[in-house]
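Missing here is one protein chain; the remaining ones are kept as they sit in the complex.
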Amino acid sequence: MKRPVRSVGIVARGASRVAARTASELTDWLLRRKIAVALDEAILRVRGMQGVPAFDPAESYDLVVVLGGDGTLLSVARSLGSNVPILGVNVGRLGFLTELMRSELYPTLVKVLAGEYGVEERFLLDAELHRASGSTVRYRAFNDAVIAKSAEARIIELNLHIDGRLVAHIRADGLIVSTPSGSTAYNLSAGGPIVFPTLPVAVLTPICPHALSLRPIVVPDESNIAISLDTPLEEVYLSVDGQESSNLGYQDKVKVKRSASSVHLVRLGDRTFYDSLRDKLGWGG
Amino acid sequence: MKRPVRSVGIVARGASRVAARTASELTDWLLRRKIAVALDEAILRVRGMQGVPAFDPAESYDLVVVLGGDGTLLSVARSLGSNVPILGVNVGRLGFLTELMRSELYPTLVKVLAGEYGVEERFLLDAELHRASGSTVRYRAFNDAVIAKSAEARIIELNLHIDGRLVAHIRADGLIVSTPSGSTAYNLSAGGPIVFPTLPVAVLTPICPHALSLRPIVVPDESNIAISLDTPLEEVYLSVDGQESSNLGYQDKVKVKRSASSVHLVRLGDRTFYDSLRDKLGWGG
Amino acid sequence: MKRPVRSVGIVARGASRVAARTASELTDWLLRRKIAVALDEAILRVRGMQGVPAFDPAESYDLVVVLGGDGTLLSVARSLGSNVPILGVNVGRLGFLTELMRSELYPTLVKVLAGEYGVEERFLLDAELHRASGSTVRYRAFNDAVIAKSAEARIIELNLHIDGRLVAHIRADGLIVSTPSGSTAYNLSAGGPIVFPTLPVAVLTPICPHALSLRPIVVPDESNIAISLDTPLEEVYLSVDGQESSNLGYQDKVKVKRSASSVHLVRLGDRTFYDSLRDKLGWGG
Partner (left out) sequence: MKRPVRSVGIVARGASRVAARTASELTDWLLRRKIAVALDEAILRVRGMQGVPAFDPAESYDLVVVLGGDGTLLSVARSLGSNVPILGVNVGRLGFLTELMRSELYPTLVKVLAGEYGVEERFLLDAELHRASGSTVRYRAFNDAVIAKSAEARIIELNLHIDGRLVAHIRADGLIVSTPSGSTAYNLSAGGPIVFPTLPVAVLTPICPHALSLRPIVVPDESNIAISLDTPLEEVYLSVDGQESSNLGYQDKVKVKRSASSVHLVRLGDRTFYDSLRDKLGWGG
């Protein structure tokens, strides 16, 4: 039993009209129950709601409701500072993270507001890009940190070190460092394994490697992963969750390790990860 | 620092002449150092050594030296009751488990006898075959427990449950449940990922699945994995480490979970799992 | 435009009650149109039809109708001596070979009887097992000739020669030699490519190979493929279309090449191979 919810942040970024309408209905519903609401700024601009403040990831809320798809939730999850419980509500295609259907929203919220819910902790990755020039760029990843060549570039060469040890010299289109959460995303398309979401591991999956012996590898989440670009002149990028990116230069290094902060997903009922897999990948009888 | 070694068991099953000769030389070397030795029965029969007792896995030794390949070590590791440190000495092809070269044997033993060595714990799997008829067969697996159809059988159907939940109805040639140790063995050939050896996970990898969406999945080592055969009439087997097996009938069930006992491998120097991978799979620069 | 149909063989092996009923209805329907009918012996036994002779693959018919699934059609196709057009009617699960739905049977037959149909030629493979002992066993394959170890055997070693040239020394569970028709069957599960059905090629796909560089290879259909077993003592089989098999001994050799005879599948309407792929593999928009 969690403590009751007194303040809710609502996010509906990149939202369809359905998400916007759901957001303003939900705001009314919560306000009627004397619960403080902060609403996505983009929605506020469209549907000005008197006295409702804009959602601010730096603020503290008892709950954040995300109306959207997995992509919206990814971006919110990365930005939240504290361990705020996040409830993902599906508006569109069924997601691995946003499993709650819109039709179940209000019955579910009644329970959540009363603290009747579980929380599943998902760890994040910190990805630091250390440029050969000396500057540093920092990212946080929920699904994955990906180093990949541009479409016009030739095959690139990467040196992969783990815990100070050279693991492989990789000639490939790129390399994915994935959390368990991200294992069903890009990692799966690139041939990586599906990973139970709360396991303390990261997955390293090469993208179209030249050497056929280069296979996905599952490593401890606390590993110090360092990848340096050994190819000059080609256009290469580090991108995070497919949403943010920087270009990568010759001998720039990307360090990836488990983040100190994590994401808390609200879990309801007895639906498990395996039920999602069975449904989404068609594994049923 | 471990406590000094006073008794050593020497195993060289399935051994070449080189292994046999090494075993008897090693026995002499240890006896000269006032260390008790028990020697593989098969070797004793060939090279009768006065007063040296036969190795018995039920006995307690401070150290067991395995002269052979990964296969020999697998079979010894499954049979040892207690957490005896095992030192694998390579006699033949380079292995993932028996990394010590024969030429390094004596310098290494000098350190080991003095307790100057590390130990890496590898967990085992318990695989229980519950026949529809009521009887039960129990196995212990170091690498993997594999359910597979015979070459003449058609595709088989398996129901996979984890923690009481139906995960997948699998039409395939079979299914591998692998430990991290086994991830570089059959699992790798079947398309599964490489797993860092001490991670608390098991890998489930279907063999030639009919549905292309059936992919390897990494689950917690404490999962209760249950696989039942849903195909009548075909010839199907459960086999363990590729070394022991039973046939499997319609609606027989195989339950796999982490074993209470584990294997302690002697580790020396600073060679890591990543160094082995790089060498064996040709990942180097 | 083909010559009109005056005699029809009907096969419904391994048939469900639906197939049996359809077979006898179809017999009546054809007899009313003065067309000679020969009916599957198994059906005749259940539903004795006065004066209707048993189907005999050695006889000559203008058309053979197969009521069943892909498996039934495979077995009929291998046994037919001449280039008889075969019409596969689906009774059960949608197949790649038996695409005609039962509901479309009679409208379709009206056209076929009038010679309004096309024919798609699919080549067969001849697989000869030459035992080290000197004896020879001959098979014909529509989908594939597969050499595979039994479930209890360890990894086997095969030497693959093409046109007298050593191509690979293969350590694996086995090797599939597939026709284009068979490319969507076992070959696909083992990681092989999909092949357009009338191409003059065969596909060699290793099953769970030890070496990760061993990948499927597409070769000319007229290649002389020879595979010899280089492992003593293990239980190994040659099987054809998953329906017939022989055991394979040490240094036995399997020779596979394109057969002189081929199978003629009746094609109707403008449905193409790509439409089947899109439907069966879910590639649609």
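Going by the order they are written in, the chains are A, B and C; count residues from 1 in each one.
Keep in mind that, in the parts below, a residue touches a chain if its C-beta (ideal position, glycine included) is under 8 Å from a C-beta of that chain, and two chains touch if they have at least 3 such contacts.
From a predicted model like this one, the values you see are computed outputs, not experimental measurements.
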item	value
Positions on chain A contacted by the hidden chain, ascending	146, 148-152, 154-155, 172-174, 186, 188-191, 207-210, 212, 235-237, 239, 242, 245, 281
Footprint left on chain C by the chain that the document does not show	159, 162-163, 165-170, 183, 188, 192-196, 198-201, 203, 211, 213-220, 272, 274-275, 277-278, 281-285
Touch residues of chain B, complete complex, unshown partner	212-213, 215
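As a convention for this text, only the chains that are shown with their structure count from here on.
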item	value
Intercentroid distance (Cα basis), chain C paired with chain A, Å	47
Between chain B and chain C, centroid-to-centroid distance (C-alpha), Å	41
Shared-contact residues (touching 2 or more other chains) in chain B	188, 281
